[in-house]
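Missing here is one protein chain; the remaining ones are kept as they sit in the complex.
Let's turn to chain A:
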Amino acid sequence: MRDVAVVGFAQAPAVRETHGTTNGVEMLVPVFHEVLGALGLTKSDIGFWCSGSSDYVAGRAFSFIAAVDAIGAFPPINESHVEADAAWACYEAWVKIQTGEVDVALVYGFGKSSAGKLRRVMTMQLDPYTVAPLWPDSLSVAGLQARAGLDRGAWTEQQMAEVAARSRADAKSNPRAQVKGDVSVEDLLARPYLADPLRRHDCAPITDGAAALVLAAGDRARELAERPAWITGIAHRVDSANLGGRDLTASPSTAGAAKAAGLDHKVDVAELHAPFTHQELVLRGALGLNGSRINPSGGALCGNPMFSAGLIRIGEAARQISSGQADRALAHATSGPALQHNLVCLMEGRD
């Protein structure tokens, strides 16, 4: 395997609504400007581009094609797209660099959740023949998962509120966060249910956003970054889509991805893509995280731009390494209802 590192990262502010179009161009232009500018690169230095987005969130077919207008893709670029969180685009770009064909890749993701009714849009991810016609929305599906854990004694509403309170406190130091501040667990638990047993603080906010990340191989990475975040392993796995056919309180695909990525040591910091408080508890269990700092950025509970929130976890974890605050970091991304599809990326700093 070639040595590949995250050398640059930028993200748009996580906000409830932007005035831009659904193709992400208005959000992406400043993000590209920031990430390329910081590295002293131009678009012609990029050997491969890969993006992640969703036509359903955009409310139109082929929204990712219009997004390449943000690049100014002429002369033509070597490019691909995943209809998934851009963390999977990052995986595809990492694979591309591994072939030796290219040395530098730029990965980006975008989504304008405010354009539609996100809870209902996400229903369209469910089995179209047997489940989606019943219209369970994304909060209802997550609520089933939370309830399964509560009934089993796997977690408590108190523990869920503790995740929310810690996340919001940590987000105070994140200028890009949408939700932040000091709240007490007691106050949170006194609030009404949004989708029993989920309260508002248990659910990620609806967010418009975008992000871009640059990967580089070997010496190119060392030229571009003072302390590259070297990817020591990256892998992903998927679980069954049958909500009644799997244990919703566990995440075998996360555990499988972590094993395939080579997680065998304690990490200093972990950025977990958990859009619901109880999902952080599931993920911590699947990853066996003890004593690691979790989501210093505040995580997805403090800003959940669809289709870039997972990529942002990789970028935030890489930042912890490049800034010298961590030597070993784990980033996780999820896709699909109730943590169906999961990706784990392990990174380290080398001095």
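Note that in this section contacts are C-beta pairs under 8 Å (C-beta built on N, C-alpha and C of every residue); 3 or more make two chains touch, one makes a residue touch a chain; residues count from 1.
The rule is short, and it goes like this: contacts and distances are computed from a predicted model.
Its UniProt record calls the unshown chain "Acetyl-CoA acetyltransferase", which is the correct pick from "Acetyl-CoA acetyltransferase", "Formylglycine-generating enzyme family protein", "succinate dehydrogenase" or "Sugar ABC transporter permease".
Checked against the full complex, the one of A:T156, A:S173, A:N242 or A:S323 touching the unshown chain is A:N242. Of A:T232, A:Q279 or A:S335, it is A:S335 that touches the chain left out of the display. Residues 1, 21-23, 49, 54-56, 59-62, 64-66, 68-69, 72-84, 88, 91-92, 95-96, 98-101, 121-122, 124-129, 131-132, 235-242, 252-253, 256, 335-337, 340-341 are the ones on chain A that touch the missing chain.
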